[in-house]
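The structure follows.
A single protein chain has been omitted; all remaining protein chains appear in their positions.
A, B and C label the chains in the order they appear, each numbered from 1.
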Amino acid sequence: MIIVFKPKTKDEDVQKIVKQVEDEGLTTHIVVGTETTICGIIGDVTKVDPKQLEVSPVVDHVMRVSEPYKLANRAFHPEDSIIDVSGVKVGGDHLALIAGPCSVESKEQVIAIAREAKAAGANMLRGGAFKPRTSPYAFQGMGTAGLDILVAAKKETGLPIVSELMSADYIDEFNEKVDLVQIGARNMQNFDLLKEVGKRCTKPILLKRGLSATYEEWIMSAEYIMASGNPNVILCERGIRTFESYTRNTLDLQAIPVIKRLTHLPIIIDPSHAGGKWWLVEPMAKAAVAAGCDGLMIEVHNDPEHALCDGPQSLKPQKYTELLRQIKGIGEIVGKKI
Amino acid sequence: MIIVFKPKTKDEDVQKIVKQVEDEGLTTHIVVGTETTICGIIGDVTKVDPKQLEVSPVVDHVMRVSEPYKLANRAFHPEDSIIDVSGVKVGGDHLALIAGPCSVESKEQVIAIAREAKAAGANMLRGGAFKPRTSPYAFQGMGTAGLDILVAAKKETGLPIVSELMSADYIDEFNEKVDLVQIGARNMQNFDLLKEVGKRCTKPILLKRGLSATYEEWIMSAEYIMASGNPNVILCERGIRTFESYTRNTLDLQAIPVIKRLTHLPIIIDPSHAGGKWWLVEPMAKAAVAAGCDGLMIEVHNDPEHALCDGPQSLKPQKYTELLRQIKGIGEIVGKKI
Amino acid sequence: MIIVFKPKTKDEDVQKIVKQVEDEGLTTHIVVGTETTICGIIGDVTKVDPKQLEVSPVVDHVMRVSEPYKLANRAFHPEDSIIDVSGVKVGGDHLALIAGPCSVESKEQVIAIAREAKAAGANMLRGGAFKPRTSPYAFQGMGTAGLDILVAAKKETGLPIVSELMSADYIDEFNEKVDLVQIGARNMQNFDLLKEVGKRCTKPILLKRGLSATYEEWIMSAEYIMASGNPNVILCERGIRTFESYTRNTLDLQAIPVIKRLTHLPIIIDPSHAGGKWWLVEPMAKAAVAAGCDGLMIEVHNDPEHALCDGPQSLKPQKYTELLRQIKGIGEIVGKKI
Partner (left out) sequence: MIIVFKPKTKDEDVQKIVKQVEDEGLTTHIVVGTETTICGIIGDVTKVDPKQLEVSPVVDHVMRVSEPYKLANRAFHPEDSIIDVSGVKVGGDHLALIAGPCSVESKEQVIAIAREAKAAGANMLRGGAFKPRTSPYAFQGMGTAGLDILVAAKKETGLPIVSELMSADYIDEFNEKVDLVQIGARNMQNFDLLKEVGKRCTKPILLKRGLSATYEEWIMSAEYIMASGNPNVILCERGIRTFESYTRNTLDLQAIPVIKRLTHLPIIIDPSHAGGKWWLVEPMAKAAVAAGCDGLMIEVHNDPEHALCDGPQSLKPQKYTELLRQIKGIGEIVGKKI
């Protein structure tokens, strides 16, 4: 960590700050420049709050030189983490292909879609039982009954289940019924929920990026889960909020190489929620695989025109089948096996 | 609601959509333009999901003509709502002046600050007992012990207490000890929490705007609380996320006239969290009052250099006292009494 | 175009607006809803300024139902435009592969890079002679001497030249020496320059997207050039500004399918400027081709550590050669020949 002092700070004022830092057991190193004096801090800088040092009237600003996350940091864990989701591997050269309806609507619907998705090549089934909706008047999901339908579809097809958890009250039920527990974008910084799934969830976590979360904040939310006891975290980019309003969100595919450089965690892409239009899903899914992602989560619906939620961004099974054919070819080029 | 059809849509395809809408008990009205045909929908359009209609290959897009919120909507409640917080009125020509430390650190600290804030003119006391922190390694607040300290400070000064609730597990305790229950920016779309405070909180709610929430989403979150049974919601703007990184966030003061036009709810401003620097607090507080806000929430700390959290954005009591003197003058000009 | 009136607007006030619109030779159509009255306008709505109608106190808002651009609009020109850049085709199933240094530094440098780029498979040469720089103290480019070096490199390799024009004063020189005239992101709404290149440029234009330009604004800037007389416009996405600061900009690959749906113009991607880091170029270039772009503009430098400008985002020729090998495979899958 580096303290940058204001121009013309007196030596005695610099020394006061130095003493404050050294009292925490850290070592300091002063560099006197032509205009500015700086102070390098050596040791376990997590003991020092940079914001706090900036309160001093002689401190201009404080800069970190290393990342605030440890467990998720690739610097301390150079190999890719490969997460096992009830037998399906995510990370390394494996490609997770998660498909299914936005919301669980009925047993017939889910089983029919699950069969077609599996036939196309999907290796996990998604479906929302608890739905975060902007409006209190919109369909809020089938809840527990929805989870049971997913369990039935798993029994039929063998596909592990991905579903979103919105409240810690349901962790035990998710541990029993779900294989990969999704934390939604809007709960990415619901820190109480992160701690609870870290402590109590026995299944891996799929952590979606918040709509305006920086890479660092997103990784820090993964760090919350890991520091609370659950090391199995998969990150999921699903579009960020920008000034553009023609698309629902802007899909940030640079997240793939960046996350892989900063962390050892797998990253998958959700092109369905990002753009909000079905005709964006196909090109963005291919782009994501070409950029090296570890998986795709895609909404597939056998009757999008009558879906209870997010029909406009769902692919029909036939289109999904065609898409996976091209994905397979691109995966081979970039070193992913399907 | 208006359906815009794609250019050259056949009449029979238009009629199919019309039938689908009329089957929901709504009336339609077709307007054939030179390039485009549109269909106006009359009746209770909450029955129709515009996203769903857009799935149809003949529909270009669907536009709403009215807002999706009812209870918060000024159109159905033209007078300002005035919320009573344990005797302190918020809204109309009343100005809430909430002051206090970011985190509760000790009884001595809180009582000292509360006394000085009250002497300066504050009429409510803020203090964080449960703290949302980006890092799992940062100070997470004193919890229940912190609430008890706030209660002690209230006993000393008579100032009603504002504190943040992060989990529905603590609602009963907050009902007992806190006068105004804050929902933080990062939980603005924690819909389970919104429903619970709507159902079970007996105190008014202070709903902070999410870091990248649109006005409509923010109002919809208020609508969640109101629709679940608690009509007493105060909105709080605390800065939004933009590309600018010199300041922590960008304070959006246009929110004041916009929220007042769209809703009947009071809106207060938190200039401390927005900019993240103490020297921004004073000019932004004055600006907020000049723009017509219903209150200010300001961090005041007697020793910002040693605060456990957010010292850089805290004012010392003396500066706060000076600020309120100017605020009083501006308030008089714009029709707020202090 | 649709006028949405405020709730409870009197019929006579509606009629006043109707008259105003019909006086412009347009036809109107009133739909009276339960809460709101709307008015559809039929005819050449470019005669009506929606912003102007919104001044009326009885008008809530005005919505367009069709796009404001004509010449660039795919609705009126369903086939892909294929632009000929001195013999190299851009658009359709052709892939433009533009490579070269950020700035022209010396004849030796440019010719060496041009040869290696051509050997790798590039089909156009880029190089900045006039450089837009944020700081007045930074290297501003070699100017005319730089253009002459590019011309020499073209003579050597046969590669057509792409270079940025910053002032209309140089149009004649660019017409003579350059094959594809780039308008930079910061000049995307320099409307005087757009008009001049529309009127006077005899070469195709490469129009970069502004850092915070919406799709519609970007297309409208293309429309400026086309409406002024130059129909040969290629669009170039180069990253947009978001809240994320780890990368220089966020590359928006959804732009590819969106631009192709809204317009008939080719779109190429510049992954070098978007991320600002060389290790982002390779995955993003592959992603862009997988998403269906019509070309890539990539910075290639034989000695990035001593480049005068933007070294950190440049690929060495060897890496570029490897990249094009993979690009070729992906191109085949998505229907682009190289």
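In this text, a residue touches a chain if its C-beta (ideal position, glycine included) is under 8 Å from a C-beta of that chain, and two chains touch if they have at least 3 such contacts.
From a predicted model like this one, the values you see are computed outputs, not experimental measurements.
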Next item on the list: Have a look at C:Leu26, C:Ile259, C:Ala307 or C:Val334 and name the one touching the chain we're not showing.
Entry: C:Ala307
Check: Who touches the missing chain here, A:Gln20, A:Thr36 or A:Ser86?
Finding: A:Thr36
Check: Pick from C:Ser66, C:Ser106 or C:Ser228: which residue touches the chain that isn't shown?
Finding: C:Ser228
Item checked: Touching residues on subunit A - with respect to the absent chain -> 2, 4, 7, 29, 31-36, 38, 40, 42-44, 60, 63, 65-66, 75, 212, 241-243, 245
Next item on the list: Could you list which residues of subunit C touch the chain missing from the display?
Entry: 46, 49, 51-52, 54-56, 68, 132-138, 166-168, 186-187, 189-193, 195, 211-212, 217, 220, 223-224, 227-228, 241, 276, 278, 304-307, 310-312, 314
Item checked: Interface with the undisplayed chain - residues on subunit B -> 212, 214-216, 240, 242-247, 250-254, 256-258, 261, 274-275, 279-280, 283-284, 286-292, 326, 329-330, 333-334
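Everything that follows uses one rule, which is that only the chains that are shown with their structure count from here on.
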Checklist line | Interchain centroid distance [CA atoms averaged], subunit A/subunit B, Å | finding: 26
Check: Roughly how far is subunit A from subunit C, going centre to centre by Cα mean, in whole Å?
Finding: 31
Notebook entry, point to check: Considering subunit A alone, which of its residues make contact with at least two other chains?
Noted result: 212
